[in-house]
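A single protein chain has been omitted; all remaining protein chains appear in their positions.
Up next is chain A:
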Amino acid sequence: MAVLVLIECAEGQVKKSALEVASYGAQVAQALSTIAVAVAIGDINPDALGTLGQQGIQKVYYSNQPEVKNFVPTAYAKVIAQAAETSGATVIILANSNIGTAVGARLAIRLNGSLATNVVSLPEISGNTFTVRRGVFSGKAFADVNLTAERKIIAIKKNTFEVLEQEGTAEIEPISLAFSEADLAGAPQETIRTTGKVLLTEAEVVVSGGRGMRGPENWHLIENLADALGAATACSKPVADVGWRPHHEHVGQTGTTISPNLYIAAGISGAIQHLAGVNSSKVIVVINKDPEAPFFKAADYGIIGDVADVLPKLTEAAKALNQ
């Protein structure tokens, strides 16, 4: 028995969400009186993996074979299933990311396991029940779900769990597998990166604009504040629909769901669909000239004022803070 966690890396470095996954896995292992091990796949630097001991991981299996340099769900599932087999894992922890959910679905079939995604709690384990809380109805509610199969697969919501810091170094062991043509079907031929920006789904601070920004020409006000705070930028659905901003920046019920420590909404009225995508942010700031904007009811801090006037003042104050 063991708990296995998937470590996602970006450009050789362990992602912050992967540290959350490792820490969560270590806590589950403790509850089950077993050990936590990890598997890292892809464009990784094996030397960077030993420090996962600080998150309570005892051993890290890794594959940086050229076939899995980019994410291919079937090949990744094969490597993870192999690591689960070798370590005797009965619980697998993933990030609730495009990668985590895509392999989670395949592993649920391959390993005959129960899968819960978008999980926001540690499991409650008693007798034959293994229950986790997960976000449903696009952030409007939670469900308590019992995972009934012997193997449990859990994808945890990002920026929801603390990263453990303790003493320790993890042991490292390579996994080498042969991949068939079918394992590698769907591998990308080309990757196009938008460089130099903070990733929206990993960001601790997000600055977001709505129709109240009045036009794409005013977006520098959002970007300047985001730069001063080291934040990612986002937008509301109407803004993406009219083409002021690209669709991948749209947060809300039919866009990206985020849970940063701080969400600053400028000129967004707060339609229920938008709130659904951001309401698990720890602190919400709303800037709107309309005091009746529904978003103020969901906010921790508010400024009733014009974005063109307020945002530069905030940028200036944030810059002063950094000096």
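Brief remarks follow.
Basically, a contact is a pair of C-beta atoms (placed from the backbone, for glycine too) under 8 Å apart; a residue touches a chain by one contact, two chains touch by 3 or more; residues count from 1.
Here, contacts and distances are computed from a predicted model.
Note on the omitted subunit: UniProt lists it as "Electron transfer flavoprotein subunit beta", one of the names in "Iron-containing alcohol dehydrogenase", "Electron transfer flavoprotein subunit beta", "Quaternary amine transport ATP-binding protein" or "Rod shape-determining protein MreD". Contact with the chain not shown here comes from a single listed residue; of A:D43, A:E173 or A:E202, that residue is A:E202. Considering the full assembly, A:P73 is the residue among A:P73, A:P123 or A:G212 that touches the omitted chain.
Interface residues of chain A facing the missing partner chain: 10, 70-71, 73-74, 77, 96-98, 101-106, 108-110, 113-118, 131, 133, 135-149, 182, 185-195, 197, 199-202, 204-205, 229, 240, 247-248, 250, 253-255, 257, 261-262, 271-273, 276, 279-280, 282-286, 296-306, 309-310, 313-314, 316-318, 320-321.
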